[in-house]
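First the structure, which I've put down as structure tokens, then a few questions once you've had a look.
All protein chains but one are shown at their positions in the complex.
Think of it as A and B in the order they're written, each chain with its own count starting at 1.
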Amino acid sequence: MMRAGFADPVLDAQACFRAVLEAMARPGRVHRVAAPPEPPAPLAAAAAAVLLTLADADTPAWLDAGAGAEAWLRFHAGCPLAASPAQAGFVLACGAPPRLAALAQGTEEEPHRSATLILQVKALEPGAGWRLTGPGIEREHRLLVEGMPPDFPAQWAANRAGFPCGVDVILCAGDRLAALPRTTALEIG
Amino acid sequence: MMAPGAENRSREAAVETVTGYNFGYLDENTKRMIRRALLKAVAIPGHQVPFGSREMPLPYGWGTGGIQVTASIIGPGDRLKVIDQGADDTTNAVSIRRFFARVAGVGTTERTADATIVQTRHRIPETPLREGQVLVYQVPMPEPLFRLEPRVAETKRLHALADYSLMHVKLYEDIARTGHIATSYNYPVMVNGRYLMSPSPIPAFDNPKMHRMAALQLFGAGREKRIYAVPPYTEVRSLDFEDHPFVPIRADAACELCGSRESYLDEVVTDDRGGRMFVCSDTDYCTTRQGTQGSAREAAE
């Protein structure tokens, strides 16, 4: 049996979008998805909610979460599956993520045509860990992320150096999420 | 004289919600498309993101961009304030506020401090906005260079190259000819040191409020089909020169109603013999100040 999507597709998507918008506008702040769907494992609530909120027939998605998750996403969001991460508008990684440089970067004229990476991690805790600065942050935000590839900070520095091109990342753990737009500077805390 | 807007501050609660349309009027596909554009706009501060703007039941040029942005973010828990020229009770602001009361059933307010979303045309409220608030601008011409270069394909290239010499030369020529920069509204700004951006036709007086604002600023241009954004606490600099720094100007007068010497003023012609008076353009700011002054007077008596 297909597991459920949003209980209220209109209002739950709205609430989730506001959380993602706030997260993208204030990088490193952690938000909770109020009305999570019930995705098949290994997909967790927040990553699944973000995909249901943003992906549809116009956005090819690539995911590493297996056939069950793919079928669930196709059923609820109707998005086509991309053949490779480079061709996807949304890339969901539950395991080791593809390299940021391997994803769509946008162009100097159209930097918005870049991929959004939804990265499912073990845990997200505010107040410790990375020191984040940049647009959206008054002084500094701290964010502790468990389960990231060790070279992520180096990849992120290269991603940020490519501005205005570059990938934006939404970090998800359980029903929590935080975001790293390409403008955010990241120092290991 | 009656304070503007005082009588109808709570009049609009009874607008009936329409049936037969989706929450917020737009269908879910359209909202998702706009939401994706908004997220990219926030991630690239000041960059104009093209979007598949829809025909709205209000004319292009009357706020369709702002309405589509508001419709894509608004939820049942929001409180919406709509202003035009700083006032809540101008006809187009009334019309847009009623639209959302009907299609989203949301609460509306005229108090800046109580609003979670403020949709505006031509002003930024005087009351500083805080975290948790979103300011949605209605934008007629999103391209800051359009008077200097009308070809959209060409301005896209100039933004890619961060080549803003056309604008610098224009401002410099103003100074050479008149001693001042001749632009008084829609005064161009640099966002986060990278993108030249139109602040929409707000008076240049309001430009400094955009700099490191605590609230999220979203811009919607419906007819031109572009969305852009300024995240909170982001650097927004009005273009100027070292020897000609940017100076916001306002009428050198005090508000006739609340006495403010800080707020932006409307000049009202009172007769045909040159009579003038000045009043706050921001009706909520003015009314709130008058209320405080009234209660202070009562307390003293």
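We adopt the following convention: a contact is a pair of C-beta atoms (placed from the backbone, for glycine too) under 8 Å apart; a residue touches a chain by one contact, two chains touch by 3 or more.
What we mean here is this: contacts and distances are computed from a predicted model.
> I notice the complex is incomplete. Of the names "ABC transporter permease", "Glutamine transport ATP-binding protein", "Carbon-phosphorus lyase complex subunit PhnI" or "aminomethyltransferase", which is the UniProt protein name for the chain that's not shown?
"Carbon-phosphorus lyase complex subunit PhnI"
> Going by the stated contact criterion, tell me the shown chains that border the hidden chain.
B
> One chain is left out of this view; which of B:V42, B:A104, B:I117 or B:A204 touches it in the full complex?
Selected residue, touching the omitted chain: B:A204.
> Applying the definition given at the start, please give the residues of chain B touching the unseen chain.
So the residues of chain B touching the missing chain come out as 1-2, 4-5, 7-8, 11-12, 21, 27, 33, 50-57, 59-62, 64, 84-87, 89-95, 98, 121-123, 140, 150-153, 178-180, 182-186, 201-205, 223, 225-226, 249-251, 264-268, 277, 279, 281, 283.
Definition applied: only the chains that are shown with their structure count from here on.
> Which residues of chain A touch chain B once you look at their complex with the stated criterion?
Touch residues, chain A against chain B: 9-11, 13-15, 17-18, 20-22, 24-26, 53-59, 89, 107-112, 114, 116, 135-138, 163-164, 168, 181-183.
> Quick one: which bits of chain B touch chain A in the complex? Just the residue numbers, please.
Residue positions touching the partner: 22-24, 28-29, 31-33, 35-45, 47, 49-50, 72-76, 131, 156-157, 159-161, 192, 194-195, 212, 214, 216, 229-235.
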